[in-house]
Every structure is written in C-alpha cells, then in structure tokens.
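Omission of a single protein chain aside, the complex is shown with its protein chains in their original locations.
A and B are the chain letters, set down in written order, and residue numbers restart from 1 in every chain.
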Amino acid sequence: MTEGALGKTYRNGELIVRQGEEGNCMYVVQAGTLEVLREEHDGSVRIAVMNTGDIFGEMSIFEREVRSASVRALGEARVLSIDKKTFLRRIQEDPPLAFNLVKIMAHRIRMLSEEVASLKQKTAPPAARVNAQERRAGQDRRHGRDRRAGVDRRTAVVGRLRNA
Amino acid sequence: MQLLASEGINLPTEVVERGIDAYMLHMDVGSVRIRTPSEEKRIAGVFRGNGPRGSERALRVGFDRYLLDLAASSGAQVVRSLVTRVGWHEDRPEIEHGGGKRACYDLVALAAGVNSQLLQNGCDAAPGYSFPGTLTTFISEFHLGQAAIQASLGDAMHIFLLDLPRLEFAALIPKGDYVTLCVLGHDVDEKLVDAFLAAPEVKRCFPDSKVPELVCHCFPRLNVRPPAQPYADRLVWIGDCGVARLYKDGIGSAYRMAKAAARTAAFHGVSAQDFEAHYAPTCKAMNWDNTLARLVFMSTTAIQKLRPLRRGVLRMTATEQANREQFHHMSSVLWDVFTGSAPYQDVLVRSCHPGFIASLAWNLVAGNVAALAGKPYGNGS
Partner (left out) sequence: MSTLKNKPGANGAAEILVHPAQGNTPAPCMLGCASGGDVRLWMGIVAQRGKLGLSNAQAYARAWGLITETNPFPATLGRICPHPCETACNREGKDGAVAINAMERFLGDWALQFHLPLSRLEDAPPGASIGVVGAGPAGLSFAYQLARRGHRVTVYERREQAGGMLRYGIPAFRLPKAILQSEIDRIVALGVDLRLNVAVGRDVSVEDLRERHDMLFLGIGAGSAARLGVPGEDGPGVIGGIEFLNAVNRGEGYGQLSEVVVIGGGNTAIDAARSARRRGASVSLLYRRTRDEMPAIASEVDAAIAEGVSIEFLVAPTSIRRDAIGPNAVMVQRMALGEPDASGRRRPVPVPGATFAVPARLVIAAVSQNVDWSGLEPLDTGTRAGDAGTLGDGVLSGGDMLGLGIAGMAIAQGRQAAEAVHAKLTGAARPAPPVRRASPARDVAADFYPARPPAQVPEQLVAERIAQPDLEVHETLSETAFLEEAERCFSCGQCHGCQYCFMYCNGGGFVRLDETQPGAYFALSLDRCLGCGKCIELCPTGFLSPVDAPG
C-alpha cells in the first residue's frame, strides 16, 4: 500500500465487520478485494465479493440492527469508514448526499426481486417458467441490458448482496 | 473525503500525496497526538494546481486536475483559457478569455477564488457583488523526501498553537516528498514566518531540528468575510469568492456551496430570485456557523495566550488519548476545530457540555499543579 492512501489497511483474512455486532458506520472499499461471509450454524458461506469503489454496511446508517454478515479482506485491502452521525448530519444539510445511497439500495432491491423471481421460477411448472423468462427478457431489452447466462447471473445477483 | 466517497468520488492513490491519520498539537507546554476517531487515514494531503515549484515532473495527478477530469468525464466542456472579464451581451452573461475571445452563457458560476484580479474590483456583470473580506496567509513548501518525512512527521498533520504576536495558528502537513507549511495570522509577513520557524517547537519537527530550505512560497488570501450577495440574475459565486467556511475545510465548503448552486439552477432556475430562495439559505447557514466559529477561535486564541489554560488542555487531551474507553471530549473538539469535520455550532455545543467543562476544570487544576511540581503532560515528543 502506498503512502498516498486513505482509509485503514487490513491484512489478508482480517475482519472489517463482524456479523452480529452493532454497527455505527458504513464503508467504501478504497483498494483490494473483500469477501462477504454469512455465518450459519454449520459454517460460513461466501455470499459476495467486493472491489474498489463498492460501498457496504450502509443499512446501519438507517436502522439499529446488528450486522447481517461478516466482511473480511481477501489479500491486503484498504477501507474507508463513514460514521453514521457525521453522515446523517450532512444529509440534513445536503439531502442529495443520500442520492447515491438510495441509488445503490434501489439497485439491490431490483437484484433481490430478480433473485426471488428466479427462485420461484425453479419451483414453478415448466410452462410457467418459459413465460417468466420471456417476460424478463422483454424487460431487459427495454432497459438496454444484456441477459447473462442463468448461472452467471445468479452469481452476479448474489455478488450484489452486500448488506453486511 | 468520507462524504465524497459516499457519493462515489474516491480519490485515487496517485492524487493523495499522503493519507493522514492523526493530528499532533504542539504548544510550548508540550505536544499531544490526537488520533483519527477510527484510527484510519481520513485526511488526504493533496497538491493544488501543479504542486510545489520543481515537483511538476514528479507530480502524478494534482487534485485540481483530478476534479477537472472528473467534470470533463461527466460531460463538462473544459476550455483551457484565462478568463479576463465577465460582462453582459444583451441579456446573457458573457465571458472574455484567451486574449479577446468571447462566449455567452445562460448561467455563469464564478469560482475564481480570492487570489485572482477577475472579481477583485467587483464584477462588470453584477455591480451589487462586493469582494469578500480576506486575510493574507503564508504557504510554503519544504522538500524533505518520503523517508525523512516518515521519520520526523509521520502520517500526522502538525498544528502549532504558539504565543507569537499576530499568529493565529500554523500547520505542517506532509505531502509526498514535500511538507507544506500554512501560517494564518494578521498581517502575515516574512518576519512572522521567520519568528515561527525559529520556535523550538517547530524546529523539533524537522530532521536534526534544522528547518530546511524553502522550495517555494506564496502569500495567498483567504476568505474571512462573505460577499454582500453572492448571486444575481444568471450569475452565482461559489467557493472562496462566494461564501466559504472560516479557516477550515475550504474544499469541503466549496463543494457543498457548488452543489447548492447547481441544485438551484437545475431544479428551480437561474434568476436572482431563484438563488435568493434556494441558494441563499445555504449561504446564510454557513455564515451563521462562521459567526459561531469566531467564538470557537476566540477560545483557541485564549489557549494560545494563557499558559495555565494550555496546560489544562494538554493534560485533558493526553489523558483522553491514553484511555481509549474514556469519552474524548477535548480530543473530538480539537479534532473538529482543526479539521473542520463538524459544523462550528456542533463544536460549540459539545464544548458547553457539563462533562467537558467539568473535565477541563479538573485538568486545569491537575495540569497546573503537576507543572508546578515539575511533571508536564503530553504524549508527543
């Protein structure tokens, strides 16, 4: 890591947030890669990987829940924290400051909806599945997106679940 | 930096000459290190413009260049030309630049600072605008090299509250191979700077306690009193030539004011009435906070002038820093005063907190008794 670096540097494997702990800040990845781990009773599952520029932990800005997942460094990584108090105060002065967060959260809701649809589709009969796929393809064309292959898309959707 | 990051603007490492994770407060009674609240590098040491004289080749990307590129990548058309006049052509503001070229716009945002002649004698286009009140400062650079800086100054910004005539306060900020010196005061001149650099507290910050040669210096002005009306029909003043935060966080305040102006233009309109309704409140809020800032800085001046008070402040801060669990009354107040991270109103409210006052009172007594007993406090060298 160079001298001209902002944030705090974490070693490989070091935890940035721990699932179940109370959070009072969100984070922006400045450099390196992080993994989001959901700890279940039979071990932990990686549910997302994050890179430079990604924001995580933003739920704690708006609610008083504990962290829903752990985040740890994959190799050396640098992360800048944004504390809740400062951020909320600045939003009072400059409401559009929250716009970027709202955008990120809206995007995540969309991804989650798709994920839910995808899971439902798996359990639905074959004819209904085809209709659902066509409908979704039509939506994507309207939004100017390319539809990725089913398995890849699922990974991508999971990769965006960063509500640690 | 955090707020920029939350908006998706992350300064790349080539722009940040040094990440800063602590403040070192130097006084004649001792020094104390104040860590960042979460012990991370939250302050970015950046170079403006082309950086110090002689650094142009080594400078990777200056802060201004980075922002300009960012604006251009968002669709702004950048014209590299010196603006020499802002006037009117029929019913629209007209810019004269590059030795006689002219261009008309629907809205002109004036962000020419207080160190350019462009607006100094008012503005042709808006006779109602008055130039902000300014204070002359001194800024210079020392070339030390990364290794020497790491050994002597570390990743900390060094603040000096010294009892020197005319001196408000001064700071040394490490940036890459350079250290920037900022001196704020009244009628800052070379004599004041000389007196400052001769102080033992300052000399100790340099390798072998020797102040190195200056590579460049200037006497830039700082906005300390807002202009009468920083907006008019189709014109809005932002940054230092408009309303700016007193002494601290100039870039942050410029960013916020620019956003307020842009918001007004985008969602309401560009008439003087629009700015009056939607931009002026932001200006007024900042002006009010600046008024409170004067009270805050009166207390730092008091610390500077009164040795017993300095002892109390030093003891209180050092004790807090030594104890992570304890609530950091003084540390957080000092941090916010010197970084401008919080509104001055917030700082003032916190310093009126009974816990703060009680702790300060106790430390005043304890610090001065200890000093009389020959046991000074402080966690810094």
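Operating definition for what follows: contacts are C-beta pairs under 8 Å (C-beta built on N, C-alpha and C of every residue); 3 or more make two chains touch, one makes a residue touch a chain.
Fair warning: this is a prediction, and the values are worked out from it, not measured in the lab.
> Using the contact definition given at the top, list the shown chains touched by the missing chain.
B
> Given the contact definition stated above, which residue among B:V15, B:A156 or B:V193 touches the chain not shown here?
B:V193
> For the full complex, which residue in B:G99, B:P127, B:P165 or B:G374 touches the chain that was left out?
Residue touching the chain left out of view: B:G99.
> I'm checking contacts with the chain that's been left out. Which of B:C218, B:L295 or B:A361 qualifies?
Of these options, the touching residue for the absent chain is B:C218.
> Which residues does chain B use to touch the chain missing from this display?
Contacting residues on chain B, toward the hidden partner: 53, 80, 82, 84, 99-101, 115-118, 120, 136, 190-191, 193-194, 197-198, 211-214, 216-221.
In this section, only the chains that are shown with their structure count from here on.
> Mind checking the centre-to-centre distance between chain A and chain B? Centres are C-alpha means, answer in whole Å.
Inter-chain centre distance comes to 34 Å.
> Residues of chain A touching chain B in their complex?
2-8, 25-26, 28, 30-31, 52-53, 55, 79-83, 86-87, 89-90, 93-94, 96-97, 99-101
> Looking at the complex, which residues from chain B come into contact with chain A?
Interface residues on chain B, with respect to chain A: 1-3, 5-8, 10-11, 13-19, 37-42, 44-45, 146, 150, 155, 176, 256, 259-260, 263, 282, 285, 341-343, 346.
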